[in-house]
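With one protein chain held back, the other chains of the complex are shown just where they sit.
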Amino acid sequence: MLLKRSYVLGATMVALALVTTACGSTGGTSGASSSPKGTITIASFNFSESIILAHIYGDALQNKGYTINYKDKLGNREIVGPALENGQIDLYPGYAATDLTFFEGKLGLTADASSDAQHNVSRLNAVLSAKGIKALNPSPAVDQNAFAVTKAEADANHLTKLSDVSSVAGQWILGGPPECPQRPFCEPGLKQTYGLQFKDFKSLDAGGPLTYAAFRSGQINIGLVFSSDGGISANNLVVLQDDKHLQQADNIVPLIRSAVDNTEVTALLNSVDSKLNTADLTNMNKSADIDKNDPTDIASTWVKDHGF
Amino acid sequence: MLTTGVVGAVTDPWIRWDWTVRHLDVIGAALAQHIELTVIAVGLGVLIALPLGFLAWRERFLRGSVFSLTGILYTIPSLALFSFLIPFTGLSILTAEIGLVSYTLLILVRNIVTGLDAVPAEVREAARGMGYRPLKQLLQVEIPLSIPSIIAGVRIATVTTIGLVTITALIGEGGLGSLILDGLIRDFKTPLLIGTVLSVALAMFADLSLAGVQRLVTPWARGTAAT
Partner (left out) sequence: MTFIGQVIQWFLNGSHWTGDGGIPHRLLEHVAMSGASLLAAMLIALPIGIVIGHIGRGGNLAINISNIGRAIPSFALLVIAVELGFGIGAVPAFIALVALGIPPMVTNSYLGMREVDADVREAARGMGMRERLILWRVELPIAIPFIMAGIRTSAVNIVATATLAALVAWGGLGRFIVDGLGQQDYPMLYAGAILVAVLSLIVEFSLAGVQRLVTPVGLRTSKSGKEEEPLGTALDTAGILAA
């Protein structure tokens, strides 16, 4: 009878839905079961280097028996920072000067990041302790904002440092991530420290494919890249020297919630940090962005190679 | 076809089989999430559209407003609709589902009304004559006869939803859309292609399956040319 058939159909569809829901995995939980050592949720920003670093930390911790939950490509700092503050995540690989400036800005404090990594980290701890967040030891590995132009442009206009740009800035278009007009180390900083006022700003990505494509098609003259990016030379770009020191020491530093931290975790992450260097970052980035290898694979290789 | 990637001079083939084979779990998870988001959206859509459609059918003065409201929801681009929700429901599966469900409503409600409308007057008369009370008549005569139309609506709604789920990648969900987004963010053709092909395949599969269901529940229409 028609009615019965449609009931069967309906029941089947509901059952299918339930089965699919049960089988579908949406999270990134690794590790077999909750260990007595607890779970740590690690987030990464929206670019390969961050994912690699997050998984380096995570793999090392996992090898020590912790259960790791990943929130990869969670977003930019405007999303990840608050997530750490309200406990949605426990740890992320930060950049000393940029994170310091970000949190100081949120609290209305004057930015005082410097080229001294230790100073930046102790300031971070001072600012974040009230929120139950700790900054551990900075790594010698550095990745900071850099501004690049095409090699052709640099040769044509004899550009080696950012101050050189002042003569042409008025006709130039700056490319960067959407938050660049708000970030002190980006557009506002260029204006304040170098007096550079550009004709226009093009919202792209943080030193990613859109930025490189914009260079290629001549849609931007100068763009934000990251100093450890794998694609800079591959795209015939040159980084302009930061002669007036707009960028401060953006060493890699783990930002972790005190509630999740303990002696073992601190010692382990500090040890990992000490073994990271900028050359490592550049190579790993190239492996991920140019050679299209998996950030997670790259991370586990590094962890194995360095005995973690 | 150009194989040069956007970044650098390295060629990035449209499909790297080694990557594909090593990432079957990631691909599978994306597909499963895609199906899950779709089923929830269409399922909830039907649950909401049934009473809404019935009301719109019964009370003619409501019909205009119901169609207008669901029509407006349907016309608003998905990214905008999600944006209206984000400040309140965040970058979450709730936001995704509220948006996805909204898109199903116009199609489902419209098909429910059309289906109920299409029940021949004589059948209704006969039922009344046989002593069927209104609720029984609705449940045992009118809705069953509307089912072909409802299933046609579910079919369109499902295909539409499968396409829209990809956009939820921009608010942290994604299904196959996360493969497509990965392709954009990493300038990486393989996940882009796989995400797109699977999305199309899933839509076609759903369309054909539901067409089959449609044929199953209308034994009286099987003789005539099916669509």
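Note that the chains are named A and B in the order they appear, and that numbering of residues resets to 1 at the start of each chain.
Here is the rule we use: a residue touches a chain if its C-beta (ideal position, glycine included) is under 8 Å from a C-beta of that chain, and two chains touch if they have at least 3 such contacts.
Because the structure is a prediction, the values reported are computed rather than measured.
> With touch defined as in the header, list the contact partners of the absent chain among those displayed.
A, B
> Have a look at A:Ala113, A:Leu162, A:Leu196 or A:Ala213 and name the one touching the chain we're not showing.
Answer from the full complex: A:Ala213 touches the omitted chain.
> Write down which of B:Ala127, B:Val141, B:Ile167 or B:Val213 is the residue touching the left-out chain.
Missing-chain contact among the listed residues: B:Ile167.
> Just name the one of B:Leu79, B:Leu94, B:Met130 or B:Leu216 that touches the chain not displayed here.
Touching the chain that is not displayed is residue B:Leu79.
> Touching the absent chain: which residues on chain B qualify?
Residues in contact with the chain left out: 1-2, 4-6, 63-64, 67-68, 71-72, 74-81, 83-84, 86-87, 103, 107, 110-111, 114, 148-149, 152, 155-156, 159-160, 162-164, 166-167, 169-170, 176-177, 180-181, 183-184, 187, 189, 192, 195-196, 199-200, 203-204, 207, 211, 227.
> Just checking the interface: what residues of chain A touch the absent partner chain?
76, 78-79, 177-179, 181-182, 200, 202-204, 210, 213-214, 216-217, 219
Basically, only the chains that are shown with their structure count from here on.
> Can you list the residues on chain A that touch chain B in the complex?
Touching chain B: residues 2-3, 5-6, 9, 13-14, 16-17, 20-21, 23-26, 46-48, 73-75, 79, 205, 208-209, 212-213, 216, 231, 234-235, 288-292, 294 of chain A.
> For chain B, which residues are in contact with chain A within the complex?
It comes out as residues 5-10, 12, 16, 19, 22-23, 29, 32-33, 35-36, 39-40, 43, 91, 93, 140, 144, 147, 172-173, 184-188, 190, 213, 216-217, 219.
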